[in-house]
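Sending over a structure as structure tokens; questions will come in a sec.
Now for chain A:
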Amino acid sequence: MSDHLPVLLVVVPLIAAPIAALIRSVRLSWLIACGASWWALYAAWGLLSRVRGGEVISYALGGWPAPYGIEYRVDAVNAWVILIVAAIASVATPYAYQSVRREVESDRVSLFYSAWILCLTGLLGISVTGDVFNVFVFLEISSLSAYALISLGQDRRALTSAYQYLIMGSIGATFIVIGIGLMYIMTGTLNMMDLSERLPAVMDTRAIPVAFAFLTVGFSLKLALFPLHLWLPNAYTFAPSAVTAFIAATATKVAVYMMLRFFFTVFGAAFAFDVMQVDLILLPLALVAILSTSLVAIHQQNVKRLLAYSSVAQIGYMILGVSLASVAGLTAGLLHLFNHALMKGALFMAMGCVMYRVGSVRIDAMAGLGKKMPWTMAAFVVGGLSIIGVPLTVGFISKWYLVQAALAAGLWWVAALVMVGSLMAVIYIWRVVEVAYLSPAPDGDGVAEAPLAMLIPLWVLVAANVYFGVNAGLTTEVATRAAEILMGVTS
Partner candidate 1 sequence: MWIDLPPFILLFVGGVLAAVTRGTLRKSIMLAVPILGGLNLIGVEHGARFQYEVAGQTLTLFRPDGLSLLFGYLFHLAAFIGNLFALHLTDEEGATLQHSSALLYAGSALGAVFAGDLITMFVFWELLAFTSVFLIWARGTERSYRTGFRYLVIHVLSGVLLLSGAIIRAQETGSIEFGNIGLDGSLGAWLILISFGIKAAFPLAHNWLTDSYPESTATGAVFLSAFTTKVAIYGLARGYAGTEMLVYIGAVMTAFPIFYAVIENDLRRVLGYSMINQIGFMVTGIGLGTALGVNGAVAHAFNDVIFKGLLFMTMGSVLRQTGRINGSDLGGLYKTMPWTAAFCIVGAASISAFPLFSGFASKSMVMAAALEEGHSIVWLVLLFAAAGVFHHAGIKIPFFAFYGHDSGIRTTDPPKNMLVAMGISAVLCIVIGTFPEQTLYRILPFEGGYHPYDVTHVLTQTQLLFFGALAFVGLQKFHIYPAELRSINIDVEWLYRWVAPRIVGGVGSLVSRIDGAVRGTAVSAARRVIAVGSRDHAGEGLLARTWPTGSMLLWVAILLVGYITFYLAR
Partner candidate 2 sequence: MSHDESLHPDRMDGSRPEGPPLGPYAWWSHPAAERPRIWDDPANVRKLLIGFYIACAVLVLLELVVDRHEYHPWEAIFGFHAWYGFAACWMLVVIAKQMRRVLMRSEDYYDVD
């Protein structure tokens, strides 16, 4: 069975999704979703522990060998991303039960879980496959189900937000498929490894830079790189709370992975950064993303929207690391990929708890919650400290590596701007904390602490924030190894 792990990782959720849709019982379909995500976590851990040492697992679908058939290919890079996705899913799914019961109409819940599992399937599939067209297929699976999930939000605006996301996401996917098509025309292959061997021969043509441009824009859209992030704030704000927590912590991360895979593995770092000089575009955009969207976040009145803008800023940090095009920078970016999933997951889950009890996530609705929902708000504070980058939290680890990488590249001012971004995070997190802890609560609204079924997953993530902030050994080891693989450095 362990030989089939790469494909089972995707197939088990793929089978679970239609079953969840067929079963009209809320509890059962939820249980199936839990099972699927826990399976994914188990499989992800199995894969990661196999490839940690540097081994590469290749699985030929249908028995067709690599360049002809679809190949699933796992190395430290995607095993890492798979683990992130699976870990977040296996915490977010248990959390979703109560939250979804409150926020989604009951006759749609089993379909909701079906879409949820499909989204997970798509994200895992993108990460595991070694075939560029397969990437597109799974991208569509995850995106379409994500649109559906977001449209299920309580607010009327959820529908228009999902629609906008659909338009933008589809354009992004279309651009990606155009890029893939151009590459296929020029090389006649869709396998990543094969492409990376054949592409250098046709690098000088016009088609390949154009393909590269389409892919860059497509990925930028999908991962919400400034200024193509405009679909994200509304989608995150109006989606059901559990969906926000899940998607915010995974979807953009997988998009970043796609970008890394194409830039580094398919095109090769030399082409992307030395010939195309994509870093000249990514670095300024990342910095503008960090500063501008943090500033927007400071002005937000809706905390989910605030966190959404903060996510765009955090994506800026990841892309900043990538744009340094060094092992250190990539390590920082990949670390932040994981760490940001932990902190944003925790923060959005905390907001889900508030939504569950208070019914609003506007800042003024937080008044006095520090007393009324102590565990929820304490979790928010820890998550917030992590976003800021306070030591003993994962946020610090990311920032530390990022600043080190920037300094190693001789970019002092970049390191300084990263610090400025942290200070801005202090402001927007503090705005929430101040209202929650220092404003008096409105009298007699009977708000109680969130149910245990939501608090436990939330605190699992909070604990992970602290644990991996203190003991960063595993995360840095894997991120470094993944960065080395991407840069083509063997150690």
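If you want to know what made the cut, all candidates are chains of the complex that A comes from, given by their letters.
The definition used in the following text is that a residue touches a chain if its C-beta (ideal position, glycine included) is under 8 Å from a C-beta of that chain, and two chains touch if they have at least 3 such contacts; residues count from 1.
Computed from a predicted model, the values in this text were never measured in an experiment.
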| item | value |
| --- | --- |
| Of 1 or 2, the one touching chain A somewhere in this complex | 1 |
| Touching residues on chain A, where the partner in the complex is candidate 1 | 163-164, 167-168, 171, 175, 206, 209-210, 212-214, 216-217, 220-221, 227-228, 230-231, 233-234, 275-277, 280-281, 292-293, 295-296, 298-300, 309, 390-392, 400-401, 403-404, 407-408, 415, 419, 472-473, 476 |
